[in-house]
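Of the protein chains in this complex, all but one are displayed in their positions.
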Amino acid sequence: MQDFASDNYAGVCPEALRALVEANASGHEVAYGDDSWTRRVCDRLRALFETDCEVFFVFNGTAANSLALASLCQSYQSVICHELAHVETDECGGPEFFSNGSKLITSRGPLGKLDPVAIEALVTRRNDIHSPRPKAVTLTQATEVGTLYTVEEVRAISEVAHRHGMSVHMDGARFANAVAALAVSPADMTWRAGVDVLCFGGTKNGLPVGEAVVFFKKSLAADFAYRVKQAGQLASKMRFISAPWLGLLDDDVWLRNARHANAMARLLAERIGAIPGVRIMFPPQANAVFAELPVDAARTLRQNGWVFYDFIAAGGSRLMCAWDTAPETVARFAAELNAAVMAGRAVAPAAVPPIEPTAA
Amino acid sequence: MQDFASDNYAGVCPEALRALVEANASGHEVAYGDDSWTRRVCDRLRALFETDCEVFFVFNGTAANSLALASLCQSYQSVICHELAHVETDECGGPEFFSNGSKLITSRGPLGKLDPVAIEALVTRRNDIHSPRPKAVTLTQATEVGTLYTVEEVRAISEVAHRHGMSVHMDGARFANAVAALAVSPADMTWRAGVDVLCFGGTKNGLPVGEAVVFFKKSLAADFAYRVKQAGQLASKMRFISAPWLGLLDDDVWLRNARHANAMARLLAERIGAIPGVRIMFPPQANAVFAELPVDAARTLRQNGWVFYDFIAAGGSRLMCAWDTAPETVARFAAELNAAVMAGRAVAPAAVPPIEPTAA
Amino acid sequence: MQDFASDNYAGVCPEALRALVEANASGHEVAYGDDSWTRRVCDRLRALFETDCEVFFVFNGTAANSLALASLCQSYQSVICHELAHVETDECGGPEFFSNGSKLITSRGPLGKLDPVAIEALVTRRNDIHSPRPKAVTLTQATEVGTLYTVEEVRAISEVAHRHGMSVHMDGARFANAVAALAVSPADMTWRAGVDVLCFGGTKNGLPVGEAVVFFKKSLAADFAYRVKQAGQLASKMRFISAPWLGLLDDDVWLRNARHANAMARLLAERIGAIPGVRIMFPPQANAVFAELPVDAARTLRQNGWVFYDFIAAGGSRLMCAWDTAPETVARFAAELNAAVMAGRAVAPAAVPPIEPTAA
Partner (left out) sequence: MQDFASDNYAGVCPEALRALVEANASGHEVAYGDDSWTRRVCDRLRALFETDCEVFFVFNGTAANSLALASLCQSYQSVICHELAHVETDECGGPEFFSNGSKLITSRGPLGKLDPVAIEALVTRRNDIHSPRPKAVTLTQATEVGTLYTVEEVRAISEVAHRHGMSVHMDGARFANAVAALAVSPADMTWRAGVDVLCFGGTKNGLPVGEAVVFFKKSLAADFAYRVKQAGQLASKMRFISAPWLGLLDDDVWLRNARHANAMARLLAERIGAIPGVRIMFPPQANAVFAELPVDAARTLRQNGWVFYDFIAAGGSRLMCAWDTAPETVARFAAELNAAVMAGRAVAPAAVPPIEPTAA
């Protein structure tokens, strides 16, 4: 398969797989996370973040974000998110399900990013019992459109949030890509900038399954273990979720994976951005390229076997790079796109755009 | 108190109160709705709607709409509503709570009304598992901005909804005002136009407490009695919820009440619409007048004791008329507004608008 | 109808009805509880309980108890209740619905009463993440079988509960009957004995609709208003829920009503207890009599038009007295039962007991 469909189309990186296999060699281990592998990973994450945070592992991003948000607000409260936020657009109501009804209040902002002024306007707009009080802000880093919040931007949002009694949640499905791209420390990017809880994505960075939920504000984690258990997110053979993280964390594999994916996205944007009729929609700051492609050329590429999704919310196509995306694949895609565009320029354009599956 | 704050500031109309008192005279009655008063009212409603519908009584509009919608879709499905719909803006997440997470998908449309084309676009936009499938459309009649759907408009929406496997719910908090204004039969306005379930509001029409949930598509009501019970909406002394409906239904008091409120709204719009600087925002088709009032004049009126709310979602002020709003009150309000506007014209305008409570 | 079916078969007592009618005379009032009637009743309840408690009104007992319990624990925690508790047996899963899954952990105990030793055993039995931690104890006063906790018993339960970090909730659907029977002050019966939140039932004491939720531990009430709103329990025309309480509270009508019902139950127990073959199952300390009646005699009475329920959980028949139960009704029931028993003794006993509806 040749694709820029999603970073979750990629497999497990060798280091993570090796750690998983090693974790199996130790024979029997205590279940439900009270094992030595899980303890080591938690300690490693605490070292990485340079603080005594609370770490939990859950199975996927839907659960990580939904459970984290549910721990930040009650059903009659609300969460402020960007209108393009994954929790709003692609979780089939997961956050509302886990929280038993907390509304997501959407805000706009350029480049897929929340704006502190807009957040403040939302929070102060109403103060009556008929409207659920915002108790959390969630921001996605890197964003759903492949852009990044600077540390200062995160801090500004946190400042507004905390001033109004809200917690700050970071959806870090692609946190590694953000840290790699911004070249800041994980601590600076999160708790030092006011983030209270981070969902640190591992799957898109090279794990088989599993995300870490990291509470910097420890009081918020008081009952989280029970919440995880009740919601069906507690792995019995936890070591197989946690140990692969060691593979990522040792020797900064997670950053290497992310840097590679980011570099491939930049390369891809550079190559296809130069093709006539192609418009890069957002600065490719992480591992995604959003581009408007000529309709006929996009269709041709798909007929040639390339897999990628249209981004329904904002138009255009989304091209994701993974930890294992090869430069040759980028080059081949760009070349085929260029050829298709050139061929298309010689003929009449197609009237009807193809219907494509949604991004995932 | 002199106010145009809300039709739920009004009390109980004499006929409803009389029925309540009468219901008490019969001594002991079977509890939980298996009493003769409740049976009579249900039969009366079936006669009114000219069909063998299923009727339930619940305590208020939040519950009526939320429970009805919860019976139309599962937690992983969604409901299409107007962005100004009360269920979206003023229920503190009630619908999501009762349904355990069904998302409300908002649509736009002029005059506070849903548009069939926009609905179809929303339904067909995505068809993947990451997005909750729309299973119901809810429309408010009369709308939150005091406008009305024609029977044809309701039918067009129902047609789209049913074609895509969605049920049609009508939030009829002010159903009486709509029927009175359009001079159509309740049946024509609802099931004959494709409405599957109606929340028929009584409180704003002159009852002390209680709304009727009317299922025209009876299969949808199969377990509704259990749902009502579990959700804390089953009155033990049900006759005191149901009997006052007899007071409304006998001699068409409900229509008389609604016609009066509608007439007062028209009168009010006429009177204040003629005042310089006042802009009527929506055609006053039911019992509400939305108007932009000069800031200083609005403040003066409030200082004079008038109570009315600003409409945060769309700006301006909302002036509601009730079954008992007196023509003299309308005249006095218009006169005082006119005086305030005239006085304001003679001096410099105030710089800062007053902060007012939200509409309810 | 002649019945001992339920105290919610009775109507509204004259004083409550008068207050409701008076509340209507004041014309327009602010909605959602910010009216003068509601404020007066809240102040009256604070005076009655001799403390600055937080008071909320909801529509019925299902909601009062379920919302109160939901405010005491999260979905992954649990509530300890008696196995005969109404919240366990007769709410169709209401508490679990409102709390989104908090388990009710049932305990046994004689006379329908929780035992502090059994509570402690339940709490300390497990301490692992696979079992929901008990965070509340709920006791019903008067109990579901018509018995009473003494103040000392309530205090002993509270002591165990608080020692283990649990809150104490009292289901007071028949709180008036308990206070009247024990001749203690409402304060002594509740917060001075450690009760954190009381659901003070009005309906069974003579109101048309509505219960009060009284938080003695005010911190627990922090967000309760939002909870009430979201769950569809906020009355818009609140005065019609609250004002009738004034009718009950003025001149201690609530106690007079309760004393009368209690006296009728004692009289009933005395009269039928003397009939051969009748066994009084529990001491009739409040307004209920539970009795094993000869099967044929019970059937005869029902054929004669008497309405009363069997108590499925514990066997026997439940005979409830209300604020308006007449001594003559008691006398007539006893006489007819005696006659039926005597007639039955002269013939062969029926083989098959009739199937009767459940208690409600």
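Note that the chains take the letters A, B and C in the order they are written out, and that residue 1 is the start of every chain.
Here, a residue touches a chain if its C-beta (ideal position, glycine included) is under 8 Å from a C-beta of that chain, and two chains touch if they have at least 3 such contacts.
All values reported here derive from a predicted model rather than from experimental measurement.
In the entire assembly, the chain absent from the figure touches the shown chains A, B, C.
In the complete complex, the residue from A:Thr38, A:Thr62, A:Ser78 or A:Thr147 that touches the missing chain is A:Thr62. Across C:Glu96, C:Asp115, C:Glu144 or C:Asp171, the residue that sits in touch with the chain not pictured is C:Glu96. Among B:Asn8, B:Asn24, B:Thr38 or B:Asn100, only B:Asn100 touches the chain that is left out of the view. Hidden from this view is one chain, which touches subunit C at 75-76, 78, 89-94, 96-103, 125-132, 312, 357-358, 360. Seen from subunit A, the chain kept out of the figure touches residues 1-3, 5-6, 8-12, 17, 20-21, 23-32, 58-63, 66-67, 91-94, 97-98, 100, 203-204, 208-209, 226, 229-237, 240-241, 307, 322, 324, 360. Remark: the residues of subunit B touching the chain excluded from display are 32, 74-77, 100-101, 129-130, 132-133, 223, 225-227, 229-230, 234.
Note that in this section only the chains that are shown with their structure count from here on.
Residues touching across the subunit B-subunit C interface largely coincide between the two copies, over half of the numbers being common to both. The distance from the centre of subunit A to the centre of subunit B, each centre being the mean of the chain's C-alpha atoms, comes to 41 Å.
The distance from the centre of subunit A to the centre of subunit C, each centre being the mean of the chain's C-alpha atoms, comes to 51 Å. If each chain is reduced to the centroid of its CA atoms, subunit B and subunit C end up 34 Å from each other.
Contact with two or more other chains is made by residues 91-94, 97-98, 100, 360 of subunit B.
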